[in-house]
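For this depiction, one protein chain was excluded, whereas all remaining protein chains were kept in their positions.
Note that the chains are named A, B, C and D in the order they appear, and that numbering of residues resets to 1 at the start of each chain.
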Amino acid sequence: MLITQNLSLVRILRSTWKVDLMMIFTCVATYYLHEYIVSRAIQIPATLATLLGTAIAFFVGFNNNQAYSRWWEARTIWGAIVNDSRSWTRNILYYTVPGELTIDELAALKKRIIFRQIAFIYALKESLRRNAEGYYKQFLSETDLEQVNKESNTANAILSLHAIDLQQLSQAHAIDEFRFVQFNTLISALTDHMGRSERIRNTVFPTSYIYFTRLFIWAFVIFLTLILADAVGGWSIVIGWIIGFIFHVTHQNGMGLMDPFDEISTGIPLNQICRTIEINLLQMLGEKDIPPPVQPINQEYYL
Amino acid sequence: MLITQNLSLVRILRSTWKVDLMMIFTCVATYYLHEYIVSRAIQIPATLATLLGTAIAFFVGFNNNQAYSRWWEARTIWGAIVNDSRSWTRNILYYTVPGELTIDELAALKKRIIFRQIAFIYALKESLRRNAEGYYKQFLSETDLEQVNKESNTANAILSLHAIDLQQLSQAHAIDEFRFVQFNTLISALTDHMGRSERIRNTVFPTSYIYFTRLFIWAFVIFLTLILADAVGGWSIVIGWIIGFIFHVTHQNGMGLMDPFDEISTGIPLNQICRTIEINLLQMLGEKDIPPPVQPINQEYYL
Amino acid sequence: MLITQNLSLVRILRSTWKVDLMMIFTCVATYYLHEYIVSRAIQIPATLATLLGTAIAFFVGFNNNQAYSRWWEARTIWGAIVNDSRSWTRNILYYTVPGELTIDELAALKKRIIFRQIAFIYALKESLRRNAEGYYKQFLSETDLEQVNKESNTANAILSLHAIDLQQLSQAHAIDEFRFVQFNTLISALTDHMGRSERIRNTVFPTSYIYFTRLFIWAFVIFLTLILADAVGGWSIVIGWIIGFIFHVTHQNGMGLMDPFDEISTGIPLNQICRTIEINLLQMLGEKDIPPPVQPINQEYYL
Amino acid sequence: MLITQNLSLVRILRSTWKVDLMMIFTCVATYYLHEYIVSRAIQIPATLATLLGTAIAFFVGFNNNQAYSRWWEARTIWGAIVNDSRSWTRNILYYTVPGELTIDELAALKKRIIFRQIAFIYALKESLRRNAEGYYKQFLSETDLEQVNKESNTANAILSLHAIDLQQLSQAHAIDEFRFVQFNTLISALTDHMGRSERIRNTVFPTSYIYFTRLFIWAFVIFLTLILADAVGGWSIVIGWIIGFIFHVTHQNGMGLMDPFDEISTGIPLNQICRTIEINLLQMLGEKDIPPPVQPINQEYYL
Partner (left out) sequence: MLITQNLSLVRILRSTWKVDLMMIFTCVATYYLHEYIVSRAIQIPATLATLLGTAIAFFVGFNNNQAYSRWWEARTIWGAIVNDSRSWTRNILYYTVPGELTIDELAALKKRIIFRQIAFIYALKESLRRNAEGYYKQFLSETDLEQVNKESNTANAILSLHAIDLQQLSQAHAIDEFRFVQFNTLISALTDHMGRSERIRNTVFPTSYIYFTRLFIWAFVIFLTLILADAVGGWSIVIGWIIGFIFHVTHQNGMGLMDPFDEISTGIPLNQICRTIEINLLQMLGEKDIPPPVQPINQEYYL
């Protein structure tokens, strides 16, 4: 998540220089094509620029809208994960009684369950970002970890451990059946949030939209340079590139939101969110050793 | 679901060559119509191209937006089926006790119910894709299969078997009434997902929108060629075809998302999703014989 | 619901011939107005066509979007009625025990309740379409029918009978309180679907949007003919009519979706949906005498 | 809610004559400004009309879309109030047993609670429309009325009385705890609908959008008249006014939906909806003295 309001032009050019060079080269080539071949045969009517502009406007607008929707839905899902992690912890802390457990057993169990909730969010984060740091492992007991390794979907396996402990709490009368239902509703909700995150990560945005947007932008730059060459001569190279740059950057803006769980500066700041949850849960548990909030990178963005 | 970012132009031309040829033929015919008849009578004002462009932009945009909504809603429904299948399995596995059943009876029942859940998703998939592989049958016991054959809606009949077993579990005190409610809520949710999938498959998108989009694109190509013929002569055939191609392809993009459950490269990858559920459920059940994930076809798309 | 992809032009002209004739007459009148009066005084600038085009595009687009939303919401509500009818039947069939009833009494009660659910959907359909076939009556017992006649809202009265039987089942211990809650939740859901259907049927889309769309289309046709008359003479009549036809047809498309419960070819196919529910419920009940699915009319549409 | 499809032009002119006169005056003044001053200095390029047109299109479209959303959300909320009033009444009627009450006490209590529900909808209506007819008072007992007067939010106070009676029913064992939960869920839902209605009524749509729309329409009329004066002379006054009228009326259309609870012809017909609920509830209660449905005013609209 970018937080800096002033993107330096340098930064933008640095991330687009390849395309910029290709575009300038295309404009120059088109200009000479026009000078030596096209202008002798026909004069392209300016209407074509407008027509192509309409098609591009549709594609770019459509892509950006859908990309933003994906990004915001992703953010909303992780907001719900924050909420349900807090509710889960609150319920575990305050709605359990010893029942047939000793007070110490209950305290240990509570801590194990809440630590495991932290493990859940980190495991889900790593799965969504396809990295394998294994940071989540420190929040799991050894037996838990062993159990989790048996399944390919780590986060899902962690929720199963929650379910096993919940059944245990219920059978030890540490919670009554009413509380059992409340707790289990939260496990179902976490299952849903996990599945929704996976849906967004695994569903590729229809590639034809992206492909044709790029194709049309290049066609547009060529047509525009041809049309401008009649009116402003060599300046058509500069103006063609500027307009092409604008449309390309607009398109890139949307692309940066399309896969919100990727570890990129415009993605959802999962590191920051996970740490917020970690801090909240540890404070609720009364732990002393609280990690600091995540800091923005270069004062520019959170990851 | 297409996964390749680079659609080769060859691939696109291969899937549109019929329309391409018809369009080129139309442009050529229009050009000669212009040369020998129209140009002697009147000169079509360029405004008409813009006006028709507006009408087409509306239709194409509208179709694409609604098609994408249907596609994404379909994907979301199947995401929910993933989630509820996992929750269902987790509940069956961890929230049942023997009660009046022997431990072996319970274990057999659990396995039968979870296998039946796999049968449910495959039966629903086959019904949505109107094919009759019968892959789902292997996950049903013989008595179950017999029962299911009595109804025309297979997936719905499978859910009824879930309900019968649930009532049995409840009467054998393998689950208490609180758990009964939780389990039954999942059956209701699966009924809803099934009905929503059927709604999308059975509801034809208002055909008039698609019909008029096609009509207007052809009218537009003819008008445009007429108008261009004055300005660029024979090149009007080439340019008319290019612009027509762009609008046609844009329209086709949307059409490819309109029926998301069809077995096409741009549809929802039900094979892949069903396999993911199958793997998850078998792993949760502790089965050893786990099938591999579905592989993309030609590295291009999932079905 | 139209299912044919090829609307014959004949069919379209048949449903719009009145407007077509009025439009041709208007174009002719405008042309002569231009020839003998306007052209001697002033020349209308072409900009006005564009400006009016913008206003019309807004109105037509707005109407079509809202109409489609109403249509899709209506379809979604009836999809939910399908789902909840199935869940209701499944619950009635499998979650009841004799309790203090004899097995025969329970069987009779089950059948009465499920038949009444079929009566509910047909009664709601007739109320939404404002017709009074009374097809639903055959699914009600005599005492039920008598009771229902006392209220002006038939479908609502049927749900009250459901509630009375539910309370009876509960007091006869045929269902426990947990199941009671599950069943009653479905009655509440059916109440909601009924109310939502009535909301869409009873809420007139703001008429000013429709009125001004029509007004602007006519104003546009007149202005356009005036402007074209300068450029193409008598052909302005033909082209004016074509463009007017396009905008009018686009507007009509939306109008056909605006009242989705009307008994029209573009409406929601309530006959088909009700029959689907009827078949599903009778099959679940194990009835032998199952009616066939509804057939499309002229292979063109479902009602 | 307007129901007439044909808004007479007279009616529209009557409601806009002030603005119409101001606009004609502005066009005349602009024309003479052009004739004697502007035309001697410069010629305004027509591009400016298009640019301002774009800005206005954005504002008018944005306002209309948001206004319609507010209107439809308001209608949906009141549809939910209809549904929940019916469910509430159905539950009260059929799910209560005497318990420790006599049959007469229960009957009286039922009637009091259902009448109070009618009072709730009328009290909410009066609060939303900021009028103080006090029609709701006839549906409250004296002690209820006394209690209600203690709070500034009448409808909220009525719901508290519902809650008190519900607790009483529960303690007299007229309902068990399961039914208590079902009833209370409906009270919470009514609290939500009430709060949502208040949210729409109390949240002023960002005034800057409305202010700038008006400002830009006037600027547009002036620029347009200036530009047209070059082309069509004095006719610029007529055409300037027509175009200005169109944009103004389009804007007014949206404004008429912006505050859907106001007692205006384009608002939500709360009188009609409240009466529908009143009739439904009284019929369910078996009352004989049923008021007639609300009639449209002048056959034109419901209030």
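Going forward, contacts are C-beta pairs under 8 Å (C-beta built on N, C-alpha and C of every residue); 3 or more make two chains touch, one makes a residue touch a chain.
As the structure is a computational prediction, the values presented were derived from the model and not from experiment.
Enquirer: Any idea which of A:Val38, A:Ala172 or A:Met284 touches the chain not displayed?
Expert: Of all options in A:Val38, A:Ala172 or A:Met284, contact with the hidden chain holds for A:Met284.
Enquirer: Which listed residue (A:Ile164, A:Ala219, A:Ile239 or A:Leu303) would be found touching the missing chain in the intact complex?
Expert: Answer from the full complex: A:Ile239 touches the omitted chain.
Enquirer: Applying the definition given at the start, please give the residues of subunit D touching the unseen chain.
Expert: Within subunit D, the residues that touch the unshown chain are 41-45, 47-48, 50-52, 54-55, 58-59, 62, 66, 150-153, 156, 159-160, 163-164, 166-167, 171, 177-178, 180-181, 184-185, 187-188, 191-192, 194-196, 198-199, 203-204, 206-212, 216, 219.
Enquirer: Using the document's contact rule, name the residues of subunit A that touch the chain not shown here.
Expert: That gives, for subunit A, the contact residues 1-7, 46, 49-50, 53, 57, 60-61, 64-65, 68, 71, 75-76, 79-80, 82-83, 86-87, 90-91, 93-95, 97, 176, 178-179, 181-182, 227-228, 231-233, 235, 239, 243, 246-247, 249-250, 253, 256-257, 266, 279-280, 283-284, 286.
In the analysis below, only the chains that are shown with their structure count from here on.
Enquirer: Fitting the CA atoms of subunit A to subunit D, what rotation angle results, rounded to the nearest 5 degrees?
Expert: It is a rotation of 145 degrees, to the nearest 5.
Enquirer: Could you please state the distance in Å, as a whole number, between where the Cα atoms of subunit B are centred and where those of subunit C are centred?
Expert: 24
Enquirer: Go ahead and note the Å separation of the Cα centroids belonging to subunit B and subunit D.
Expert: 39
Enquirer: What residues in subunit D touch two or more of the other chains?
Expert: none
Enquirer: Touch graph across the chains, line, ring, star, complete or other?
Expert: If you draw each chain as a dot and join those that touch, you get an open line.
Enquirer: For each chain, which other chains does it touch, given as pairs?
Expert: A-B, B-C, C-D
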